[in-house]
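Missing here is one protein chain; the remaining ones are kept as they sit in the complex.
Chain IDs A, B and C follow the sequence of writing; residue 1 opens each chain.
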Amino acid sequence: MSLTSDQQHELKELTSQKFSTKRPTVPALEEILYEPLKVLDHGFVRVVDYMGDDAAIVQAARVSYGKGTKKVNEDRGLIRYLMRHWHSTPFEMCEIKFHIKVPIFIARQWIRHRTANVNEYSARYSVMDKEFYIPAAENLAVQSASNRQGRGEVLTGKDAERVLKLLKEDAEQVYDHYEEMLNPEGTALARELARMNLTLNYYTQWYWKIDLHNLMHFLRLRADGHAQYEIREYANVMIDVLKKWVPITHESFLDYRQNAQNLSAQAFTVIKRMIAGEKVTEESSGLTKREWAELQATLGETDA
Amino acid sequence: MSLTSDQQHELKELTSQKFSTKRPTVPALEEILYEPLKVLDHGFVRVVDYMGDDAAIVQAARVSYGKGTKKVNEDRGLIRYLMRHWHSTPFEMCEIKFHIKVPIFIARQWIRHRTANVNEYSARYSVMDKEFYIPAAENLAVQSASNRQGRGEVLTGKDAERVLKLLKEDAEQVYDHYEEMLNPEGTALARELARMNLTLNYYTQWYWKIDLHNLMHFLRLRADGHAQYEIREYANVMIDVLKKWVPITHESFLDYRQNAQNLSAQAFTVIKRMIAGEKVTEESSGLTKREWAELQATLGETDA
Amino acid sequence: MSLTSDQQHELKELTSQKFSTKRPTVPALEEILYEPLKVLDHGFVRVVDYMGDDAAIVQAARVSYGKGTKKVNEDRGLIRYLMRHWHSTPFEMCEIKFHIKVPIFIARQWIRHRTANVNEYSARYSVMDKEFYIPAAENLAVQSASNRQGRGEVLTGKDAERVLKLLKEDAEQVYDHYEEMLNPEGTALARELARMNLTLNYYTQWYWKIDLHNLMHFLRLRADGHAQYEIREYANVMIDVLKKWVPITHESFLDYRQNAQNLSAQAFTVIKRMIAGEKVTEESSGLTKREWAELQATLGETDA
Partner (left out) sequence: MSLTSDQQHELKELTSQKFSTKRPTVPALEEILYEPLKVLDHGFVRVVDYMGDDAAIVQAARVSYGKGTKKVNEDRGLIRYLMRHWHSTPFEMCEIKFHIKVPIFIARQWIRHRTANVNEYSARYSVMDKEFYIPAAENLAVQSASNRQGRGEVLTGKDAERVLKLLKEDAEQVYDHYEEMLNPEGTALARELARMNLTLNYYTQWYWKIDLHNLMHFLRLRADGHAQYEIREYANVMIDVLKKWVPITHESFLDYRQNAQNLSAQAFTVIKRMIAGEKVTEESSGLTKREWAELQATLGETDA
């Protein structure tokens, strides 16, 4: 992700803006406003606007005429209560707008979250930039043997070289042909057709706006270990943004969502037997092999 | 709508806030931020936060790295083009949050718009205020004879007095009983039960947050002559807010939505025959009686 | 809930229909199709249409050209896997349509779920029936002392009598006045105005259509012990419908949603310490008083 001098100029202009407002304002977020936060090789996440803060959640929950906030401690208790009991509407009262640059095959996963507003760069209207994603060596993995939609060991040596060579050369070639097809002196093919020749690792861009409740839902699913590595990278950067924007909500998100455990009725019964001192085995647990393995992993994974 | 001294104090505190921000800021809207704009006898609309401005629509439409705006004239042309061609996503990039006080029977119409975020005052958790809506004399109308869901002439004299007396006395009585049932020294009935004794003209309150595209959709339907008078009053106040917030969008909303005409295939064919100089009658129009009447009204209604 | 003879006739006509279809069909659900399932004193839930079955979930999850189903056992395993890992889209592939009669104060809670399609009886267009909800004696409870939005002990004796008398008499009176105001020989007030005089325990009706995923989300929240008794009654009837319609999904809903436990990061750490044999107390738990109480309740509540 290298900025053109035009972009550097535009960025400077935006970040030096200074307006007076009566709206809730978050200094920690203002500091990184408009700044591109790098993700993958050419991608980024930029916060371009936001509405509300931790106090705005409290104010909405209390349908308050004024600020509606009380002591920090009481406000924190209320936010944690709302999160714990799935009272989602107060969190919907905050909103954030991002400018995001992401490879198309990841954008296709991303867009499945329908509760956001999206405005994407149009390849019917404009020419796509020549920027495509090539995984870093340490992220080039073989198909997992146990998980049909996961990765196994890292590829190394000639295998890795071969893959990188294919990805790179094909991306270069399809772009050369894309340009050739678009050439106004040549075939001058319509942009909306020529774009179909690009590979799915080409970067696209969009403005993406979402409320805080739905953002956390997105982050919980996409920062999860089952999500594809590439989208997790974006989710992790956005969780850092969350921390700057709404620190109390961020903390309760970690406690009640990201690091929480959802146990089935059966698994919870096993847990209770264990607490009562019983030595439960896979056989005596009544769980399926898979659920037993998942429970074992759960009991092990958050050990200090 | 009279504010308590507590509310006046809170209002003063909010309106005297002053923060520094890099975000798009609209001075004309800042001026009325937090101010209750009176609607009906005890209702109000208050803007409590907003995100974006006319330029933010342009910026999103261009998926711009910087401001994305050009000359005012070009930006205006783009906004009008987007509106005319139903490109809704750039308008979704602006968001506004209201605090609204509205009679329950109107709140029930309002909530049917599902694309907003809502946090309502809870009558399970809190005691309802003693505030109910009584129509002004000039809005007390008989059932329309021609339109099953509309109003006819205004009620006058003893009929009007009788209606106002019934509405007022019943609202007073049900609240007295509500209070009696809640009385901790008496029956101390649960709030979530006692509330069922209130009439539908009692006021409720909510925080209501919506994006600009969906707000305009709401306003088009609810400021329309077919909408109930009481909700139109809210819509009209909000259209004034729209004008302060996003003046160019407001103008194109009037031109392409609120004052635009949607003509059926058949009606448009009639229009073309008229333009060609033909004297079209109801019989020769091929329209149904109702559609012919609607077309005649349309052709008459915007006459200077 | 007593049916008029017209309604009985209509019901008979509908339930004796017999068409031939190639669509997935669920005999157990067909049996109760159109039948009003009684809820509260005058309310009901009626299934009026449905789309899909357990197999349709499997078929969609596999984006199958044909039926997509395998052995019952494999299909069950897949449905449980999807539920466990929050893969919601295949469950969205089933849809159900209800006709529901419910008191207005409960309808107002219900409508907050925005992911359904709703068509409500219009009190602008039609006259409301004289049917209102009066709680059964055993559901008349005092305000909870510990929970601001809950119920405590049951009211008895004169207190109960007084409440029932007030609720009944006020509902009777406001309806008398509603009728008087509507009277075409008298004031003939517009229906859209007269309705505001009714109390919130009057019944309304709507058609309510929702996909299976969002239905389960609704049921999880509204069958929960924190939900108001009256809406829980509806949720419980609908969970019975779920069992007839999609029995495998119903079972996994119970196991992974309704009877599952969501434990915070902190609570889960305590659980692990307990399993390791440690005697954890409120003090040593690191939990707040409230969370400790909730955890204790959780550990106790599903004991056989």
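Here, a residue touches a chain if its C-beta (ideal position, glycine included) is under 8 Å from a C-beta of that chain, and two chains touch if they have at least 3 such contacts.
Bear in mind the structure is a predicted one, so any value in this text is a computation, not a measurement.
A.B. asks: Looking at A:6, A:31, A:74 or A:180, which residue reaches the missing chain?
C.D. replies: A:180
A.B. asks: Which one touches the absent chain: C:10, C:138 or C:169?
C.D. replies: Touching the chain that is not displayed is residue C:10.
A.B. asks: Among the options B:69, B:144, B:173 or B:266, which residue touches the chain absent from this view?
C.D. replies: Result: among the candidates, B:266 touches the missing chain.
A.B. asks: Can you work out which residue in C:97, C:130, C:220 or C:273 touches the chain that's missing from view?
C.D. replies: From the options C:97, C:130, C:220 or C:273, the contact with the absent chain belongs to C:97.
A.B. asks: Across the whole complex, list the residues on subunit A that are touched by the chain not included here.
C.D. replies: 103-105, 108, 111-112, 114-115, 118, 120, 122-125, 133, 135, 140-144, 148-152, 155, 159-160, 162-163, 166-167, 170-171, 173-174, 177, 180-182, 184, 186-193, 195-201, 228
A.B. asks: If you put the missing chain back, which residues of subunit C would it touch?
C.D. replies: Contacting residues on subunit C, toward the hidden partner: 6-7, 9-11, 13-15, 17-25, 30, 33-34, 48-52, 56, 59-61, 63, 65-67, 89-90, 92-93, 95, 97, 99, 117-122, 205-207, 209, 211.
A.B. asks: Touching the hidden chain in the full complex, which residues of subunit B are there? Just list them.
C.D. replies: Within subunit B, the residues that touch the unshown chain are 77, 81, 84-86, 89, 112, 221, 226, 254-256, 259-266, 268-269, 271-272, 274-275, 277, 288, 290-291, 299, 302-303.
Heads up, the rule we're going with is that only the chains that are shown with their structure count from here on.
A.B. asks: Scan subunit B for residues touching two or more other chains and write them down.
C.D. replies: If we look for residues of subunit B contacting two or more partner chains, we find 118, 120, 122.
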